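Apart from one protein chain that is not included, each protein chain of the complex appears where it belongs.
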Amino acid sequence: MPGAVLEMAGVSKGFPGVRALEGVDLRLYPGEIHALMGENGAGKSTLIKVLTGVHQPDAGEVRLGGTPVSVTGPQHAQALGISTVYQEVNLCPNLTVAENVFIGREPARAGMIRWREIRRRAGELLTRLHVDVDPGALLGSCSLAVQQLVAIVRAVDVSAKVLVLDEPTSSLDRDEVEQLFAVMRRLRDDGVAVLFVSHFLDQVYDVSDRMTVLRNGRLVGEFRTAELSRADLVGHMTGRALSTLEQLHVTGESARVQAEPVLRARGVGRKGAIEPFDLEIHPGEVVGLAGLLGSGRTEAARLMFGADAPDSGTVTLSGDPVALRSPRAAIGRGVAFCPENRKSEGLVEDLTVGENIVLALQAAAGWLRPLSQSRRQELVGRYIEALRISPADPDMPARNLSGGNQQKVLLARWLITRPKLLILDEPTRGIDVGAKAEIQKLVVSLAGDGVAVLFVSAELEEVLRISHKIEVLRDRRLIAEVANTAEITPEGVLEIIANGTTS
Amino acid sequence: GGGSGGDSGKITLGFSQVGSESGWREANTKSVKESAQAAGIDLKFSDAQQKQENQIATIRSYIQQKVDVIAFSPVVVTGWDAVLKEAQAAKIPVVLTDRAVDSDPSLYVSFLGSDFVKEGEAVGDWVLDEYKDATGPVNIVQLEGTVGSAPAIDRKKGFESKIAANPNLKVIASQSGDFTRADGKEVMQAILKANPKIDLLFAHNDDMGLGAIQAIEEAGKKPGVDIKIVTIDAVHDGMQALADGKINFIAECSPLLGDQLMDIVKKIKAGQPVDKRIVTTETTFTQQQAAEALPTRKY
Amino acid sequence: MKTVTGHRLFWPAAVLVVMLLANVVVTPGFLSVQVRGGHLYGSLIDILLFGAPLILISIGMTGVIATGGIDLSVGAVVAISGALACYMISGQDDQGSVPGVLVAVGLALGLSAVLGLWNGLLVARAGIQPIIATLILMVAGRGVAQLITSGKNINVNSPPYKLIGGGYLLTVPFAVLVAAVVVALAGLAVRRTALGMLLEAIGGNAEASRLVGIRSRRLIVLAYTFCAVCAGIAGLMISSNISTADGNNAGLWMELDAILAVVIGGTALTGGRFTLAGTVLGALVIQTLSTTIYTTGVPPQTTLVFKAVVVTAVCLIQSPAFRAKVFRRRPGAPPPDPVASPGPADVEVRA
Partner (left out) sequence: MTVLGTRTGVRIRRDHVAVLVTLGLLVAMFTAGSIAYPAFGSGQVVIDLFIDNGFLLVIAIGMTFVILTGGIDLSVGAVAALSAMLCAFLLERWHWPVAVVLPLVLLVGAGIGFAMGYVIHHFEIQPFIATLAGMFLARGLCFVISVNQISIKNPFFTEWAQTRIPLPGDMNLTPTVLIALAVLAAAFWTLHYTRFGRGVYAVGGNAQSALLMGLPVTRIRIGAYVVSGLCSALGGVLFAFYTISASGLHAVGTELDAIAAVVIGGTLLTGGSGYVLGTVLGVMLLGTIQTLLRFQGTLSSWWTRIAIGALLLLFIVLQRLLGSSRPGR
């Protein structure tokens, strides 16, 4: 085996109050895809940020091709041949897609940027990855998945020795993931070392050659993927045995149509976002929205919450017609909504974990009626524990939490409002296997308690696992509604999407 | 006849005022407006908000509007050559009011206004005389106007040049009070704390002096007695304080230039010669004189 | 030790103390406070008295800045409020009548509130960028003040009015008491209710706040209104202190001082986390600086340079990044991380 292109040895990194990394080693060889595994908050992103010089390690060193280097920042890392996609999409929303792909390394002649060249080449790159988006569109107007793809396109286009991908697939659906894997394999065959983070075990087993597992900031070990069983991997990651994830499967027969629907939408639509559609959700029912990227799931969900105002149709909530012109109207009637883009639409990074959790409840109560200190502590404490938010410190600023834990904070925020209808847009994005099972269980048990849930996820299996009813979208149109019976499979749903017919 | 005022055969005067930073200035503006009306002159008025660039632009705009005469109170002394030459090229006569400029005198017809240095000197003379018998040191506090402004610079210069004659007269503290009452009070209050013995206060205008009087009273001293006060301007409030014995001496700086200005404008239009330098009729007031003059003061 | 210096208010407080001590060196009696003429007398009292208007305005400004806005019009509101009150009082036959003064004060504060409402609506309803929305009132408002006073000083001779900015209650300057009460009330409103958290949420992430159902518009309007009322009270104090309304100069450039106070106190101009206690300290630092300049006799032409040096020093010393780079330069010590270095906010003990 040739020598490692990149080695990290004994890396430690502490933040005030947290030891994020403790003597971690990592070796990357050319021509391999290496998975970095661990629960939420295990230190994966931190390790990557140390690797690319965003954080300076407290101890330990980074060796590139055998020589120790001190990486001063992402720019330096790029110059050293390390190309990175960070966990949260880190691009500029105010620039166009094409520019985001090329900024910092624009083709120029005599110091003058060649715009036409940029647009042409960006178009080519995007098509090669099968991303169909206008390169001249503002990035901020694209869905999160597209943004993630753009970030990947950008990173992949740099001919680098090391390609680092921190949860690149969290918003992508099967097709996109396949495209990405194809690119990763091609790069691997060209001798690039790829470091890959994902919470999807299937993906990891599908694509990676070796893996490094972290737990609580410490190195558990380095394994060949082929030699490690899933159960063992989960055991290594969590320090516990694999939970009863597989047993969870609800079926459609328990559909509770007898009661008055919590939500009834008739011909609700919004120009340019989603065509008018009908939808009913009953108490205790989990309705899944399935579709490919950009099929309009997020838009449909947002309309049900009043996050965007619909321009046609009527909505009745618990039997009363309501004008959903603002989120407040929806919240007042017991609707809750976890947006998919937690960074820009969910979290208030300045506030503490505790404050973020009580924010929705407090907003509903108004500023004059503050939650009492004790009630607040009790609520926050309960949900930090229930969702295993770590670190379990309610006074920690939310920005310091790992991505997965931030997602849990947002869930907690809405759960404490005891909603009648809970709209979850990609609630398990970036959440580790254990926690994902917890959340799925939670959703099922909420439904058991009579809460209606509208569940959006890019992961079809997940949708199938917990919903009673599945709404299938394509090209921003609701094309089918299917009861989730035992014979429905992910492939079957894909079939519906492809043919556009109800089976 | 000018373009905009031509129809009636009336004289059009473009007047660019410095701004509206004080009561004094307001009295000045009012005087110009009233006199223009009385004299049947069509007045174009513009407030430059203390900005020279605004004033230059205004003069230029008056040239565009083809007024008959341009008058302005320059914000600063320097920097008028170019625009004055433009006016000259457009054959529009220019009169300066209140403050002088350092341009070539051939560029304007006349300067009507006070001499700030002289005002400072007048105060200095009074102080010299008042303390001519002093044996020990006389501690003087000076409240300056806005740093860099012409009145502040010149009044300070005039005053200090005079009191230099008597080595006993010492300025122990000199701070800017920005020509305002509030700042005058605040600054004086601080100075009072730091300097236990103050004999005389010279404020560059009445407003600062009036503010300082309040500070002195609050410190438990008697203004005009424990600390003698001399100021410049002679606005109504200042004259009242002078008559009340709280101020000891004021050198007048009259804002009432309107009538004189209109006279000059008319003369210019009539082709009569006017003096290059017309000093406004100004005087000084002691407490006695103030009490007498007060009933007839216009501002 | 670490926790003391780590406290968000440590550095502004330290700066204030150092400035006071520096004064003592130059003017030995600086800290002495005596009772003279039935009230407290001394430089410290002056600082509090003259600082009271600034403290008030800065407190109001803090609320606005927390929402991610800014209010340039406070100086104009100061002028308007003082002008209106003095105009009303000067028109009364008996200037000393308490009801008359109360009516004047009430009207002035009412008008201030309306002006704040106007600002708030322009920002929250019309969606105009705060700096421009309030610039309109900054320019026009000064004109309104001059319109009320006709560009002259309006003198009043009213003992009850004089109390507001120049009087004493139980030997303590009334203005200081007013400022203290407003600060206390604001503190209570902000931390005993959920107001503070909601304002911080709006300033921290406006879109998230909307999606979480916060009535952002109302709260923003409230913040601007409160700010203007604070400025209105400050305007009363300033005019009352000298018994004169100066529509031309009252409150001129005060918005800059107020913003500076807020920022020195440790609140970021980008909105979000804020601290009222820090703002009060910041305002005191600025007022102490002016008083220092006057008492130590810094020549007027170098005043600004002196101010620049002090402000720079204050900010540098407060900056964790600066301290880390300059003071703790151990060999091999890690430079602070450039992205998410925890600011003082992260270690704050909530005020």
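Read from first to last, the chains carry the letters A, B and C; within each, the first residue is number 1.
Just so it is clear, contacts are C-beta pairs under 8 Å (C-beta built on N, C-alpha and C of every residue); 3 or more make two chains touch, one makes a residue touch a chain.
This structure is a prediction, so every number in the text was calculated from the model and none was measured.
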item: Missing chain: touched chains present in the view; value: A, B, C
item: Residue in contact with the excluded chain [from B:Gln52, B:Ser174 or B:Thr284]; value: B:Gln52
item: Of A:Ala4, A:Leu21, A:Val213 or A:Leu293, the residue in touch with the unshown chain; value: A:Leu293
item: Touch criterion as defined above, residue of A:Glu99, A:Glu167, A:Glu285 or A:Glu355 at the omitted chain; value: A:Glu99
item: Listed residues A:Ala77, A:Ala122, A:Val213 or A:Leu263, member touching the removed chain; value: A:Ala77
item: Residue touching the undisplayed chain, where the options are C:Ala140, C:Val172, C:Ala189 or C:Ala277; value: C:Ala140
item: Touch residues of subunit C, complete complex, unshown partner; value: 72, 126-129, 131-133, 135-137, 139-147, 151, 206-207, 247, 256, 259-260, 263-264, 268-269, 300-309, 311-312, 315-316, 319-322, 325, 338-341, 343
item: Subunit A residues that touch the omitted chain in the full complex; value: 54, 73-75, 77-78, 84, 86, 90-97, 99-100, 103-104, 106, 108, 111-113, 130-134, 136-138, 140-143, 145-146, 154, 173, 175-176, 272, 292-294, 475-476
item: Absent chain, residues of subunit B that touch it; value: 3-4, 14, 17, 19-20, 26, 29, 43-47, 49-54, 56-58, 60-62, 64-66, 75-82, 85, 102, 146-150, 153
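The rule is simple: only the chains that are shown with their structure count from here on.
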item: Touch-based graph of the chains, sorted into line, ring, star, complete or other; value: line
item: Chain whose averaged C-alpha position falls nearest the assembly-wide average; value: C
item: Intercentroid distance (Cα basis), subunit C paired with subunit A, Å; value: 44
item: Subunit A and subunit B, separation of their C-alpha mean positions in angstrom; value: 71
item: In the complex, subunit C residues that touch subunit A; value: 192-195, 197-198, 200-201, 203-205, 207-215, 219, 272-273, 334-335, 337-340, 342, 345-347
item: Interfacial residue positions of subunit C with respect to subunit B in the complex; value: 27, 29-30, 36-37, 41-43, 46, 50, 146, 150-153, 155, 166, 238, 241-244, 246, 248-250, 290-291, 293-297, 299-301, 303
item: Footprint of subunit C on subunit A - complex, ascending; value: 15-16, 49, 54-58, 73, 305, 307, 326-328, 331-332, 337, 339, 344-351, 355, 359-360, 362-371, 397, 399-400, 413
